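Every protein chain but one is kept in place in this view of the complex.
For reference, chains read A and B in written order, and residue numbers begin at 1 within each chain.
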Amino acid sequence: MDKEVICLSCPNGCHITVQETPDNNYQFQGAKCERGEVYAYEEITDPRRVVTAVVQTNSEEMPYIPVKTDKAIPKRYIKTLLTELYRKKINLPAKCGQIIIQNFMDTGVNVVITRTFPLDFLR
Amino acid sequence: MNSKVYDVAIIGAGCCGASIARKLSAYEISVILLEKCVDVGFGVTKANSGIIHAGFHHPLTSLKARLEIRGNLMFDQLHYELGFPFKRVGIIVVAFSVEEMKTVEHLYAQGVANGVPRMEICGRERILSLEPQLNSDVVGGLYAPTGGIIEPYRYVFALVESAQKNGVDVRTHFTVEQGIKDGDYWIVKSREGEEIRAKYVVNSAGLFADEVSKSFNAEIYKIIPRKGEEFLLQRNARGLPNHVIFPVPGAHTKGILVIPTVEGTLMVGPTAIETDDKYDIETTSQNLETVFMQATYMVPAISRREIITSFAGLRPTLKGNDFYIEPSKIQPHFIHVAGIQSPGLTASPAIGEYVKDILKQEGLQLVEKKNYDPFLPHPIKVRELSLEQIEQVVEKDPKYGHIVCRCENISEAEIIEAISKGHTTLDGIKFYTRAGMGRCQGAFCTYKILKIVSRETGIPIEKITKRGDNSWIIFKRLQALAENTPET
Partner (left out) sequence: MQERNYDVVVIGAGAAGMASALKVAEQGLKTAIVDREPFLGGILPQCIHNGFGVHLFKEELTGPEFAERFIQEIIKSDIDIYLNTTATSMAVHQPIKQINLCSSQHGVFRINARAIVLAMGCRERNRGNLSIPGTRPAGIFTAGLAQRLINIDGYIPGKRVVIVGSGDIGLIMARRLTWTGAEVLAVVEILPYPSGITRNIVQCLNDFNIPLYLSHIITKIEGKDRVEAVEITPLENGAPNYAKTFKVACDTLLFSVGLVPENELTQSAGIKINPETGGPQVDTRLMTSAEGVFACGNVLHVHDLVDWVSDEAQRCGKELINFLQGKTEKIEQGKIVVGSNLKYVLPNKYRLGEANRFSMRSLIVRDKATLVVRQGEKTIRQFTLRHVKPAEMFHIELKPEDFKEVVINGELLPIEFSLS
């Protein structure tokens, strides 16, 4: 059966038709570059997303701090990850890039803080 | 139940109830003002156009014309004492045909008979010199310089504040459900389960005056809501006139007006459509068309691109279209103040006086208070100050330097003042300070105001409302998800 994947590797947004061949391989049509095929293969076999959220802190001035996964995480882990993030509480100061969860559920994905607070910490 | 006892209970804190309360606060009697909404002025008054009519629209044979003319004259003094915004910008009625000019002549004659000062009939050239923005097809019109504009809710806030200052009790969230006669007293019961006692009851319950009257076993009548839709355009809108512009009036309405509001925005409306639903304050796209068609006919430069918001209100009308202000013939010590439609706002100061006189005739002893203070301190408004003045107030309180509402230039200190006066809903704060009333309609200040209210009152964010009841703003805090896993 054909499946359509919209490539998100770049703003082109190629519509790629993916056809599964009898020998369990895939054929791709519509990708303007090879990144598209790689993307479509992954989207069919192991879809991943970057997750961004905010996590509670111990500061009144900055009650929540933004975080992201440093790589895309398999979609099936997103719910578990969000639950863990909502339960977390971070002590400030915190620095952009600081890892708060390492190798989440052995996915190789870390969760990092994306905003430094307080700012004079930068100096 | 041990209920508190008053000489007079006033039901409904709109412009009439508030005006009556303030008038009575000058005397040595105990008064309570009861309001079903979360704040005063939140019923009919809130959606009023804010016109102080000159007094040429109705013949003197009607009670409303007499009170309108008297009321108009009282606004300078009230403005001086209470400081709410008021400007006598003048009213212009525009005629676009020879036939309409006949009506103008009729209005002029009626106005002169009513004692309206300084009116003029204008030819084309005169009217265009007064109002250059008018459609150049205009034939002529009427000019009544004593007409004016106010912000109706701020007028009510000021009246109530003044009444409170002089000893009147105010109770919001008190929905009168029943009045029971108990000897010399009325027991006034609320749906919320409270009750108070009063010797006299004034029914100024606006749209619900008929239901209140019925629940006191007094006269049976029917309030017919007449809906009006209004559109508010931004500050410095194109077509902003110098005066309030009226068309030649129709049978029951004064028509679609173009109003330069007292704060510099432009308002067009209202429509006038009878409805049988006292809660029907929906706007419709059809009426938007009607309003703009008529408004742009008078002032072509007006652009609907500049609309910042629209709203609808209901006028409480009675059959016959006059005010019904008199003591009940069935129930002693029960006074009707009903059917107060246009020009009710203009008439309201005079209604206060008139009801005071009725109460006196009905046997209420009125001794003037020695320490009555008609004045309110004028609140500081950063937007009205010069840089030097702002500097002075910021020195005293740095919160005047923190501009919370960027569109209307409202400082944190002004918001705190509104909260301290009991306005703790977003609408209450908006109507008191204008924060959230400008072009962004709260997109940039809502979160700031929520936090200030919560900090000043201790109300949790989730419990703050737009205007009471179920008008919550925030569902819950993100941290609540720690216990409650989201479904994804």
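Rule of thumb we're sticking to: a contact is a pair of C-beta atoms (placed from the backbone, for glycine too) under 8 Å apart; a residue touches a chain by one contact, two chains touch by 3 or more.
What you see is a predicted model, and the numbers here were worked out from it, not measured in a lab.
J.: Going by the stated contact criterion, tell me the shown chains that border the hidden chain.
T.: A, B
J.: Of B:Ser3, B:Ser62, B:Asn217 or B:Thr284, which one is in contact with the hidden chain?
T.: B:Thr284
J.: Identify the residue among B:Gly111, B:Gly239, B:Pro349 or B:Gly442 that touches the chain left out of the display.
T.: Residue touching the chain left out of view: B:Gly442.
J.: Which of these touches the unseen chain: B:Ile149, B:Ile308 or B:Ile351?
T.: B:Ile308
J.: With respect to the chain omitted from the figure, which of A:Thr80, A:Gln98 or A:Thr116 is a touching residue?
T.: Answer from the full complex: A:Thr116 touches the omitted chain.
J.: For review purposes, identify every residue of chain B that touches the missing chain, sorted by number.
T.: So the residues of chain B touching the missing chain come out as 231-232, 236, 279, 281-285, 288, 304, 307-311, 382, 387-388, 390-391, 394-395, 398-403, 406-407, 409, 412, 426, 439-444, 446-447, 450-451, 461, 465-479, 481, 484-488.
J.: So that we can see where the missing chain sits, which residues of chain A does it touch?
T.: On the chain A side, contact with the omitted chain comes from 6, 8, 11-13, 49-54, 56, 63-64, 66, 68, 75, 82, 96, 114-116, 119, 122-123.
Note that only the chains that are shown with their structure count from here on.
J.: I'd like to verify one number: the distance from the centre of chain A to the centre of chain B, where each centre is the average of its C-alpha atoms, in whole angstrom.
T.: Averaging C-alpha atoms per chain gives centres 53 Å apart.
J.: Where on chain B does chain A make contact in their complex?
T.: Against chain A, chain B makes touches at 478-479, 481-482, 485-486, 488.
J.: With touch defined as at the start, can you tell me which chain A residues reach chain B in the complex?
T.: 54, 56, 64, 78-79, 82-83, 86-87
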